[in-house]
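Excluded from the complex is one protein chain; the other protein chains are retained at their positions.
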Amino acid sequence: MSSIGEIPGTAAPQSPEAEIKTEGPGGVRRLIRQIRSARGVPKWILYSGIAIVLFFLILAIFAPLIAPYGFAQSSSGGVDFPKQAPPSGAHLFGTTVQSTDVLSRVIWGARTEIEVVIVAVFFSLSIGVPLGLLSGYVGGKLDRGLVLVMDALFAFPYLLLAIVIAFLLSDKLGQGIITAAVAITIVYIPQYFRVVRNHVISVREEPYVEAARALGAKRRTIIGRYVFFNVIQNVPVVATLNAADAILTLAALGFLGYGIQPTQAAEWGYDVQRAISDAGAGIWWTGLFPGLAIVLLVTGFTLVGEGLNDILNPLIRYRRVRKPEIPGASPEADK
Amino acid sequence: MSQVRRMGIAAALIAVLAAAVAGCGSSGGSSGVIIRGTTDEPVSYDPAGAYDLPSYDVIYAIYQNLMTIPAGQSTPVPEAAQKCEYTDNNNQTYQCTLKPDLKFTDGTPLTSKDVVFSFERNVKIAAPAGGSSLLANMKSVEAKGPNTVIFHLKAPDATWPFILTTGSAAIVPDTYPADKLQSSNNVIGSGRYALQSYQPGTQTVLTKSDSYTGSDPAKNDKVIIQYYKTSSDLALALKQGEVNIAYRSLSPTDLDSLKNQSGIQIVSGNGIEIRYLVFNEDLQPGATAAQKLAIRQAVAYTVDRQAIASKVYNDTVTPLYSMVPQGLKYATEPFKSMYGASPDVAKAKQVLQQAGIKTPVPLEIWYTPSHYGPVSADEYAEIKSQLDDSGLFNVTLKSTEWNQYSTAAFTDKYPIYQLGWFPDYPDADDYTASFYSKDSFLNDHYSNPEMEKLLAQEKASTNDTERAKAFSQIQDIGAKDAPTIPIWQGKQVAAAQDDIHGIELTFDPSFIFRYWLISKG
Partner (left out) sequence: MTRTHENSLRTYLLTRIALAVPTVLILLTMVFLLMRVAPGNPIQAALGGHVPQAQIQAREHRAGYDRPILTQYVEYLKDALTLNLGDSLTDHTPVTTIITDNGAATLELTIAAFFVAVVVGVSIGLVAGRWRDTPWDVGGRMFGIVIYAAPVFFLGFLAQLVFADLLGWLPVSGRASPEVTATLSQHTHLFLIDTLIDGDLNAFWDCFLHLILPAVTLGLVTSGVLIRLVRVNLMQTMKGDYVEAARARGVGERRVVIHHAFRNALVPVITVAGLQLALLLGGAILTEETFNWPGIGFQLVRYLNERDYIAVQGIITVFALAVVAVSVLIDLVNAFIDPRVRYS
């Protein structure tokens, strides 16, 4: 439900003060330098976001070691788990209607979410960014055609698109991780395309790019060396915010029943859907924990994105202005 | 008055107002109005366009049939007809005489031409979701005078009276279009109720008809059928008094929570809805026919139906030991006698060994997550763990949603899969011929000439003893060959407010929910 292209600071800046002066590959180094030198609120936002995402990454990678039971395991050592049991010593988060352990499902669910998100973001990036670069720089008929298609995709209700694609693919690939990932990928390609393309268009007229062209540099070099590293600055912000959105979309698919089936993997959205019928009976633990997990992970990614945005976006970044030293007056601390 | 004071008074007023109105919550309707909540949604209120239970529900209320099954009984008796009988020796000509002075709710009289029109248009329109396949055995129908209707059947058929009781055989006025369906919010019948309004996805409203002259006139004035998306919404609506009755379908979890609720009663009766496992004999594991049979029999030995019934369904279903459910005439329990009431893993192992099959046998089992209720996922998780725990099988569960599932299952894509069955009419034929005949919709490549012979026999005969013998043999063969393995039969369960009476009267194998028997207060 986000309109990534509309978030200020990620669209093509219009005022001169927003020019990002950079010399080629130095752009990446500059990016890292800016992050390192962040202070104050933006720094804490970024770091706490990173901490949360890291936490879930660890859960995802080490799930087999951390989770007490399997995601579809309903008994242990010949003893069946109780059905819909409240949190207790044996089952810290309680059990579900299928007698599976909620805590284990939350941990395994982290793995599912991370897998899908990484695959989806990776593919959207690798398709959307090059297309945006190409389209923005080359212009002409190719650009107009691509913009039309991307705008149409963008206008399509994103959830509906994901649902129908999940339908189509589930016949060939079953309702598993790949299907969900592909559905989400296709939904987000237009986002990257737009952002990158808009930025490329504004950068295209920069003096140093013109200079390179005048000097006879090949198109490939110009795009690859100068434009790419400049434009790439925006991508991490968009990517993390997209990751956050992708998780919500995956959970939404799971909630509606078009997502990953419980036989393939644990998924938080599906668990919340099954839990809603429990809510009527006063059973709160089957839905609360997976739901909180979604909130936490999405918040983590969003914090990273917001933090990065705060630090990198010149429009709202603090100007570290040194107050002039006036002889005789008491020195004032930097802001 | 100061600003603060004014705001304070305003706030107090709002609070009082809120409390007052919150206090008068839903009263669940005035007396004489019955509100039933359900998660089932109808397809069409034109008999030619419907073949599903929720549509039938309303069709039974607003139309009349030539024959009907009275509450609590299992054989058809005349309803709009005075008398119906076969008039030839080989059960191929069936004649009905109508009652005099029948009227539709718009005042027009109901005569034989309406009956003939109803049947002919049903077959002609052959609506995609309609039940014209039920009338497949009808060669022609004619009116003889204003009160007599004669059916000419293609083949001898003992089940024809049953077919006349189904929703697809309801009588419509000849003002309906002959070549397309009547719109669902504009229907006219001669039954106990008239349709007041229909809003797809929201509700159907029925009002008592004053021109109905038949048996069991309605005990209430108005019926509102409200549609809910999920079982938990429905349960909550009942708890909050928004509906009087919640019927079809409440999940076991919700039923449990309603059991302990004061002011709510749980009514249950025998049901004949079944669930079973189908083996596609071309795709299932096994190198020879004998090996395939052995695998099927081993599964039949291993499945623990009681565990499924109590653990997964909280005893809202009962274990099923034949494709014909208990409560129907001619039902036996061959799976119990052949494979035992509880699992026998030793026997299963033996059967597999004798056929030379290496264990664990890999099995790919499919189910569909919502069409047969979301509890299907839990049911098949349980089946998988039962089969895996025996050490003899290694199950991979797969699922897709209904649309793809219903195409793939019958076009040789799934080796073993879940299926459910709702009767067209409460006769054992509907539960055997549909599955065991070589032309069965299952397309499971099962064929047994002995079975074909027996099926033809029971269909053609109206003799009770003959049919009983044929069905007993059919069920035995079905258990021995086990092309399908029955798992459970569902009870009909409704939850209702304490002041509602009459539900238990209508819970019988016919599956007709008789709104007219229900009263409040």
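Going by the order they are written in, the chains are A and B; count residues from 1 in each one.
Simple rule for what comes next: contacts are C-beta pairs under 8 Å (C-beta built on N, C-alpha and C of every residue); 3 or more make two chains touch, one makes a residue touch a chain.
Since the model is a prediction, treat every value here as computed from it, not as a measurement.
Student: In the whole complex, not just what's shown, which of B:Q404, B:S447 or B:T462 touches the removed chain?
Tutor: B:Q404
Student: In the complete assembly, which of B:S31, B:T75, B:N90 or B:S183 touches the absent chain?
Tutor: Result: among the candidates, B:S183 touches the missing chain.
Student: For the chain left out of this view, which of A:V53, A:V203 or A:V272 touches it?
Tutor: In the complete complex, the chain left out is touched by residue A:V272.
Student: Of A:L57, A:A90 or A:V149, which residue touches the hidden chain?
Tutor: Missing-chain contact among the listed residues: A:V149.
Student: What residues on subunit B make contact with the chain left out of this view?
Tutor: Residues of subunit B in touch with the missing chain: 21-22, 26, 29-30, 33, 35, 37, 41-44, 49, 51-52, 126, 128-129, 133, 181, 183-184, 196-197, 199-203, 205, 222, 224, 226, 228-230, 232-233, 236-237, 240, 242-243, 401-411, 419-420, 439-441, 443.
Student: In the full complex, which bits of subunit A touch the chain not displayed? Write them out.
Tutor: 1-3, 6-9, 40-41, 45, 148-149, 151-153, 155-160, 163-165, 167-168, 171, 244, 248, 251-252, 255-256, 269, 272-273, 275-276, 279-280, 282, 284, 287-288, 291, 294-296, 298-299, 302-303, 306, 315-316
Keep in mind that, in the parts below, only the chains that are shown with their structure count from here on.
Student: Taking the mean of the C-alpha atoms as each chain's centre, how many Å separate subunit A from subunit B?
Tutor: 46
Student: In their complex, what parts of subunit A are in touch with subunit B?
Tutor: Touch list, subunit A to subunit B: 72, 74-75, 80, 83-84, 97-99, 167, 170-171, 174-175, 257-258, 261-263, 274, 276-283.
Student: Where on subunit B is subunit A touching in the complex?
Tutor: Within the complex, subunit B touches subunit A at residues 230-233, 235-236, 239, 251, 253-254, 256-257, 311, 369-370, 374, 377-378, 381-382, 385, 397-401, 404, 408.
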